[in-house]
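Excluded from the complex is one protein chain; the other protein chains are retained at their positions.
And now, chain A:
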Amino acid sequence: MAWSKPIAREVRCGM
């Protein structure tokens, strides 16, 4: 797997 900028997305309440 190639390196890419790490991502963290906030889980919205509705999910």
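The working rule: contacts are C-beta pairs under 8 Å (C-beta built on N, C-alpha and C of every residue); 3 or more make two chains touch, one makes a residue touch a chain; residues count from 1.
Heads up, the rule we're going with is that contacts and distances are computed from a predicted model.
Colleague: Refer to UniProt and select, among "ABC transporter ATP-binding protein", "Pyruvate dehydrogenase E1 component subunit alpha", "HTH-type transcriptional repressor YtrA" or "Pyrroloquinoline quinone biosynthesis protein D", the name of the complex member that is left out.
Modeller: "Pyrroloquinoline quinone biosynthesis protein D"
Colleague: Contact with the hidden chain only, please: which chain A residues?
Modeller: 1-11
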